[in-house]
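These notes concern the structure reproduced below.
One chain of protein is taken out of this complex; the other chains stay put.
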Amino acid sequence: MTSSGPGRRPIGTTILRTGVALACAFAVLAGGAGWWQVVEAQRLATSPDNPVVIAAARRTLRGPIVDRDGRWLARSSRDANGEALREYRDPVVSHVVGYASRQFGTAGLERTYNPELLGLAGADPMGGLLDKFDPSPREPLGLRLTLDLRLQRAAVQALGRDRGAVVMLDPATGEILALASTPTYDASAIADPATAAATFERLRDDDAKPLLPRATLGRYVPGSVFKIVTLMAGLGGDAISPATTFPEQPDAEQDGLVVDGFPIRDGHHPQTGDRALDLVEATEVSCNLWFALAGLATGGERLVGEAEELGFGAAIPFDLPTAASRVNDGSGDAPGGFSGEVELASAAFGQGGTFVTPLQMALVAATVANDGVLMKPHLVSEVTGEGTGAGPVGPETWRRVLAADDAAVIQAAMREAVEGDLGRLFTSGAKGTGVPTAGKSGTAELGGSGEPHSWFIGYAGGQTPRIAIAVLVEQGGRGGERAAPLAGDLMARYFELYGRP
Amino acid sequence: MSVAAPALPIPAIRIRPRMRSTELLLLALVSVALVAGASSLGATQRLLAARTAGETLASLDLSPPDPRGLAVYLTALFMVHLAFVLAGRRTDQVLLPTLAMLGGIGLLLMQRLPQDLVVQRWGDVALGLGQLQLGWLLIALLVIAALALAVRSDAWLRLYKYTWAAAGIALLLLTFVFGSEVNGARLTLSIGPLSGQPSELLKVILVVFLAGYLSENRTLLAEESTRIGPLRLPPIPYLAPMVAMWAIALGIVVVQRDLGAALLFFAVFLVLLYVATGRPAYVAGGLLLFVAGSWVLYNLFAHVQLRVDNWLDPWADPLGAGFQAIQALYAFGRGGLLGVGLGAGLPTIGGRLPVPAVHTDYPLAALGEELGLIGLLAILGLYLVLVIRGLRIAAAAQDDFRAILAAGLSLVVGVQAFIIAAGNLKLIPLTGITLPLISYGGSSLLANALVVGLLLALSDRGAEPPPPPRAPRRGLGRLRRGAA
Partner (left out) sequence: MDGFLLTLWLVRILFLLLLYAFLFAVVRVLLRDLRAASRSRGELGRLVVLASPRGEPPAGASFALDVIATLGRDVNNSVVVDDPFVSGEHAVLTFRGRSWYVEDLGSTNGTFVNGAQVETVAAIGFGDELQLGEVRLRLDRPRT
């Protein structure tokens, strides 16, 4: 029996509210559809795994990739069955150009610029309505790189059988001239369906990891090359100046520097006697204790902050995937994510929990060379061909990291570290060019019995340096012995090719 | 004095044909639209076939891929309309055309997909996907016409609600015991040559039962007689069905592995509870139960975990579990704003469809690709029209039972469309339920025909109002005449 209580509400109201709620739910659906079909449409439609893209890749002749002088690096032809076949000129560029394989997908620039190279780019949701019926709607576009094949070859040859990486770039524009990683691999063998499976399997299982682009994705202990970052942080934060000396430094070289009750030991520098070193001398002899003290004076937060300005802490925006370099793992409670003063002091001379990519360290050198302004690194100077998406890619300023006068201080120190009386002893061979050269070597101790990683970062070219470089040789010994002369040779090669200033 | 009132005598039915001009006009629009769609489909298919064969077409042939099938469908629509006109009932004129449009889009899609996706053989006769869908659509129209014309009293629904509930539970148990597994879910019940998904029928039964139960206990449920701390609850006995419903939903997930049906039942139940009582607390409480249940299910059952993980990151297993979901997103992406056109989408991979369940679980992805965002929004709009119209019928219903029944029926369609559409669009985990009126499948089409047919019957505004009573002799102005 129905009784009517006073709490009863007219049913029409609740029905109306329900209708409104459902209409809102449908509005959310419309939003979701808009997200996938408009906002994300381009990305989805040109994703390398999209069946349409895969089908197009089988038919389409991918656009050519050439180096800065127009030498071909990758080109396509048709095989006997009329299917597209990709060919690569030289294994030295494999880590840059990558590969496009039917079985194994794409890598390198072939992946980044897949839509352009296939002619799928620029498919805006409104336009191209008639084109949807065409198997190959637009002409595939090509790429002109900033890379110089001759320098790239020189870099790979110089690394020889060692595992390592070389990055060379124009500090004023961010143009990458060489981006070498060794060992490398034959991309043509992966692109050829006949040999792809066997090649890929062999490369994947190789202990030397030839598929790893060490220059962009390899992360290494930096050793002393990180001291340049410490200098930037200290000078930028006014914690140090060119005249800064630390009175406790000479004694500490005998007894160890006690930080938080923990002694940091470092060898004595016989060349400088027992005096307290200033900024330039400390850089020349690469005095770990001076940099430890400078780092402590600067503070962890400032040091990490400066590093992040340089691109640490996140993947560097680039034409290729990059690994994020880091000063520490960020798990500590001390400022900047350090676990304490000991880690900060060690990081200041590159032996803390710091890991860097060769590309990142090349950017550090380039920033100093470019008077404190960091340019965005780029590999592609022009998307060639006709159609949407084609056009030149100009240099782009990323940001000013350092005041020009602070940059000048570091320039002087790095110059002395290569050309000075003391510096020459540590970086023998970096100067082989006959042009003013600046730099910093690094010897990254790995602990254990293995040889240290050999590092050098620097630049050359007088008033306005034209070439900056980072060299890493895995377990190559002391920086001055392996990486520095290698860098010297490559910079000499550069000036040979492009003329001295 | 209070004598038990005898039943209201049913007045003699005088059948007088009534023009239904709105319905006629809308059906005409539907016909023109479907013919245009079929033309574009046919022409595109011929063009692409010629391309593949390396030929060039001499002229553009705009005839539909299956002109006879389309003609049969459209004729059937107008025959239903004619039957409504002759019956002269004052039923809703928007529901049939909206259903016809959705059904027609589904038919075009099924004619467009590879016909051997589903094949049914009777001796020498083999029917493909499109023909089967047409057959089911015709049966569905028959059901709608029968319900809309024949149902004049709701007593058989109202009075036997517990019988319906028992039948529903029996159906559920039958499926638990005898159901066969398809795609890891125990959903299909086979009786001889016929097989169907009982959960589709079950949703209608559920709504009928809930309408009966809630309209009877509305007031009690709205009262706040039990207090537990700050919580003010209705009398405990009246909460029992709510908990039972929740348990049944969980059971469906566990035993049948049918997340979609469970979600649909529970959502419709909660919303109806709100409609009947006007107390949002029920919805809040129900949501809490839902969250708790989901958490338990996620942690205990691998198939639930798989669905959720696959939703969160289909790219974790792009060639396995995540494959369909990713391919569906690619399809949406390829569609863009205006779509690639009917018949031009869905490229095959190695001769196979990238989305195998496109005709049941992912029709929206196919439509999104071929009709684009614009087309997709129109389809969502059609569902919304269906729901709003249904709720409107509910709001105008003469009593609570009819109101809740009409609201429930329209919600069941709306919520189901939302759940599967949101699953396709990766807004919620995908649950394998059908897109009402568009997806392939006899059970789904018939159940939704049942829904629309009942809504039509409920929308009947009755015969012409009788002549007004004599005007009040000394009216005080408070009473107005009854005639509208």
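Note that the chains take the letters A and B in the order they are written out, and that residue 1 is the start of every chain.
One rule holds in what follows: a contact is a pair of C-beta atoms (placed from the backbone, for glycine too) under 8 Å apart; a residue touches a chain by one contact, two chains touch by 3 or more.
Quantities reported herein were computed from a predicted structural model and do not represent experimental measurements.
J.: Would you mind spotting which of B:G69, B:P97 or B:G168 touches the chain that isn't drawn?
T.: Answering carefully, the residue with contact to the hidden chain is B:P97.
J.: Decide which residue listed in B:L371, B:L411, B:L437 or B:L456 touches the omitted chain of the complex.
T.: B:L371
J.: Any idea which of B:V254, B:V283 or B:A396 touches the chain not displayed?
T.: Going through B:V254, B:V283 or B:A396 one by one, B:A396 is the residue touching the chain not shown.
J.: By the contact definition given up top, give the residues of chain B that touch the hidden chain.
T.: 1-2, 4-6, 8, 11, 22, 25-26, 29-30, 32-33, 36-37, 39-40, 43-44, 47, 56-57, 60, 62, 93-94, 97-98, 101, 219, 338-339, 341-342, 371-372, 374-375, 378-379, 381-382, 385, 388-389, 392, 395-401, 465-466, 468-469, 472-476, 478-482, 484
By our rule, only the chains that are shown with their structure count from here on.
J.: Compute the distance, rounded to whole Å, between the mean C-alpha positions of chain A and chain B.
T.: That gives a centre separation of 54 Å.
J.: Would you pull the chain B residues touching chain A in the complex into a rising list?
T.: Interface residues on the chain B side: 47-48, 51, 216, 218-220, 222-224, 271, 274-278, 318, 326-327, 329-330, 332-338, 340-341, 344, 347-349, 354, 368, 372-373, 376-377, 380, 383-384, 387-388, 391, 394-395, 400, 403-404, 407, 411, 414-415, 418, 421-422, 425-427.
J.: For chain A, which residues count as touching chain B in their complex?
T.: Going by the criterion above, the answer is residues 2-5, 7-9, 11-19, 22-23, 25-26, 28-30, 32-38, 40-45, 47, 49-52, 54-55, 123, 125-126, 129, 132-133, 135.
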